[in-house]
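Note that this complex is displayed minus one protein chain, with the remaining chains in position.
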Amino acid sequence: MTTVPVVSSSITIPSIHYLAILPVIILLGASVVLVFATALVRTKVTQFVASSVTVAASVAVLVVTYFQWRCLDSSGPSTTIAHAIVLDGFSVVATGVVAVSLLMATLVAHDWALRERIVGAEYQILALAASAGAVLMTQANDLVVIFLGLEILSLGLYVLVAFDRHRHTSAEAALKYFLLGGFASAIFIYGAALVYGATGSTNLSTMSYFLASNVLTHPGLLYAGFALLIVGFSFKIAAVPFHLWSPDVYEGAPTPVTGFMASIVKVGAFAAFVRVLISALGTQIDTWRPILWVLVVLTTVVGASVALLQRNAKRMLAYSSINHAGFILLGIWAGTTRGVASTLFYIVTYAPTVVATFAVVTLVGGLGDENHSIGGYRGLARRQPWLGASMCVLLLSQLGAPLTSGFYAKYSVLASTIDVGGSPLALIALLSAAIAACFYLRWSSALYSDEPVEATRIVVPLSTGIVIGVGVAMTLVFGIWPGPLVTLCQHATLLFTP
Amino acid sequence: MNVPASWYLILAAVLFGIGAFGLLTRRSALIMFMCIELMLNAVNLTFVTFARTLSDIGGQATVFFVMVVAAAEVTVGLGIVVAVFRRRSSTSVDELSELKG
Partner (left out) sequence: MDQYLPILGLLLLGVLFASGSLVASAWLAPHKRPTDAKLAPYECGIVPESEPPQRFPVRFYLVAMIFVIFDIEVVFMYPFAVVFRQLHVFGLIEILTFSLTVFAALVFLVSEGALQWGPVKYLTPGMPERTSSSTIVRIGRDDPEQAA
């Protein structure tokens, strides 16, 4: 019988690279400051103050990522806090995407909160905390840290989903999201426990060295462990068959929250998923590839075909995001450096597009956030050419039309799949994109329909307008001129690759 | 008396299975919470058992984090349940059966 080692008299405090964890500190710090402000200031904290703090925090994180990138250039990637946190190109770029998503989503939510007369800083507090969780997930090099990041992200989002007190669906969606999210978290951490038992560590790099240097005589425990990890992640990224929560939650949540969720969860969960599968379990690629193959096929095809049947804009976008999740998985399935780079490129371009899309949906939804049928978009571009054209561009980008960022994103994941002999898989994914094109085009043509519709003019508030403008600009710039971003993503490699 | 580690692991797996089964079959939100808690506690047992067999303190430290996460989840979950029930002005969990997904 072995005994648990007694704590030795001297403890070596792990070295901490503060630059690496500064983004998390800034986001959580801003959140705590807002909590104190809400509690101690006699009058209610105004939306303007709360949003300004959030915007300042996300800009600060962007500045920090710039310095992190320069630090990487000079001294190379590194791990810190007992190898639990990693600072590499991948984490820096993903952190930047989280900050951009937070920035854009906050601006949209600001106008939404003014419209719905929501007082107090609670939305911003939770959004900041959730973003901190997402950043932690992108940097985590330990299954426990990934779990903590996942929970910080999810717990914030559960409450945000329930934020709309005027609609029944909001709280019900939150309950559904919570129950299935909690289930997914439990599955994830059980998988982590089994992998820990099989490899002796929860640290991804230690795990990777162990698996590279040892041959397991009884790999059952390990396989069970990482099957559970994959199931846990699949729930979070809403891969079919674990997607059932997604349409209901997208529909029930307040629209700005849906946009925030769609971008930030994808960034955090995919970054961690890439790190677990490629960095830690890269040597086992032949084992997890078939599982991912099935996931990709189901996710792309089901996502695209069920989206065709939807009449609600938010539900349709939910299925569209499921379809996108399938495409992002393609890059992971490839498992190569190029695959990782294309996954990152997909995430970087998808996040701002989806936030901007939901910004338009927020505006069209109108007071009370109720009006989300596709019919509401009829002739929008005739009445308000700028808003309609922006929506059209954003939809075409999600479709993957040339000259938008979505085209190159889809192209690069498909190319990296074909590189490693996944032509059938690429073909199936392409087919699903063709199915998806039907509903994106149907929606876009509705925007330009001639039918006279009784509709009031939609007022575009300043900050939401800026977000839509920036989203469209990013879509077009990265679509026409993807070179620099592609180079960036190719340089943003993982620290540990097999 | 020396109980082999595998017994603990099997117990944990059974507990986890009961939790997962209950979560998928029960219609009451509160019982579903309990099932999630049961699953997380099964995970704790697994971590402690492995920490002991591997002589690694890391597994035991993980349990602290899982416990805290479980508590935070319960709080948020109960908050959401209270929000749903207030709206329906009834504490009957049967009315939630519509929500099951």
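The chains carry the letters A and B, assigned in the order they are written, with residues numbered from 1 in each.
In the analysis below, a contact is a pair of C-beta atoms (placed from the backbone, for glycine too) under 8 Å apart; a residue touches a chain by one contact, two chains touch by 3 or more.
A quick note: this is a predicted structure, and the numbers were derived from the prediction, not measured.
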item	value
Residue ranges of chain B at the interface with the undisplayed chain	61, 64, 67-68, 71-72, 74-75, 78-79, 82, 85-86, 89, 91
Residues from chain A at the interface with the omitted partner, ascending	7, 9-11, 13, 28, 32, 35-36, 38-40
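Methods note: only the chains that are shown with their structure count from here on.
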item	value
For chain A paired with chain B, centre-to-centre distance based on mean C-alpha positions, whole Å	26
Residues on chain B engaged by chain A in the complex (per definition of touch)	2, 9, 16, 19-20, 23, 29, 32-33, 36, 39-40, 42-43, 46-47, 49-60, 62, 65-66, 69, 72-73, 76-77, 79-81, 83-84, 87, 96, 99, 101
Residue numbers on chain A that touch chain B, as the complex places them	1-5, 7, 144, 147-148, 151, 155, 158-159, 162, 168, 171-172, 174-176, 178-180, 182-183, 185-187, 189-190, 193-194, 196-197, 200-202, 244-245, 248
